[in-house]
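Shown here: the complex without one of its protein chains, the others still in place.
Our next item is chain A:
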Amino acid sequence: MATPGTTAAPPAAPPPPDRRRPPRGRRTTLRYGRRDRISLALMLGVPAFLVIGLVWLPAAATVLLSFTRWDGIGGLETIEWIGTQNYTDAYTLYPPFEPALRNNLVWLLFLFAVPTVLGMFFAVLLDRELRGGPVYQSVFYLPVVLSLALTGFIWQLIYSSDQGLLNAFLALVSDRPPVDWFGDPDINLYAVLVAAGWKHTGYIMLLYLAGLKAVDPSLREAAAIDGAGPVRTFTSVVFPALLPINVVVVVVTVIDALRAFDLVWIINRGRNGLELISALVTSNVIGEASRVGFGSALAVIMLAFSLVFIAIYVSTVLRGAQR
């Protein structure tokens, strides 16, 4: 896309004749037959239909429903319009809302600060072809493969205050009272973040491993000849070459932080210190509670946050494509 400052030619000037372009009229009609046009229409139409039907319309419906009070039962005539009441209620009288916003942010910062960095570190180590590399690789990647229910179960065995592994171990080394890992709202978010990081690290590690394998070895050789040590080689040569992977990792991490849900839901349905917007949406919309309007308002707020990141991502990609 050209910005006003970059167009050199005055708009009124006729475009310069382009010899590569075939003369008008000979384009599509002759080359594509009826069958081709049908197949083209299908190929464009089916995905477009799916995206509009399964993404855009539900999103629009969610925005509309967020201005209503509805219990999800009965026809459209049972929907009651209440304006922005749901949004005001969320901000003013819904106690879990503010902690949920804060926890989502903590979740995002933590995923970047710890597992992403750790995953990158592991990838760099494993890329050096240690003996038994594939074994380490599988060990770190295993948590990503495990089902969510199983992950929740494993961490309950570790964190349970009476019967958990961690407290049994702590009891051996100190005589302080057991730590309430899941129940203390000051601790449980971080306990769960460790579990979430356990899964996220392996994922990021694999992405970076794939990226590092694709880095041209001659770059490293050149850096070595220039006298750069391993750290300098990584920071000045390899890391910049990983730009496409870095963009993917940022996007994956942001998405993971926003949709974080499963662990907290398994542990305590996202209450008492583990509030997340996604869990609030679920407990309001799904289930007997069925506050469809209020839940939609929360979902729209989450959508608005995602849009900020999507906008940053899209603009980065477009700038990259322009270059």
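Throughout what follows, a residue touches a chain if its C-beta (ideal position, glycine included) is under 8 Å from a C-beta of that chain, and two chains touch if they have at least 3 such contacts; residues count from 1.
To be clear about the criterion, contacts and distances are computed from a predicted model.
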"Multiple sugar transport system substrate-binding protein", "Ger(X)C family spore germination protein", "Molybdopterin synthase sulfur carrier subunit" or "C-type cytochrome biogenesis protein CcmF" - which is the UniProt name of the missing chain: "Multiple sugar transport system substrate-binding protein"
Residue, one of A:89, A:127 or A:262, that touches the chain absent here: A:89
Residue among A:73, A:173, A:225 or A:304 touching the omitted chain: A:73
Absent chain, residues of chain A that touch it: 35-36, 39, 42-43, 46, 69, 71-74, 89, 93-96, 159-163, 177-178, 180-185, 188, 267-269, 271-272, 283-284, 286-291
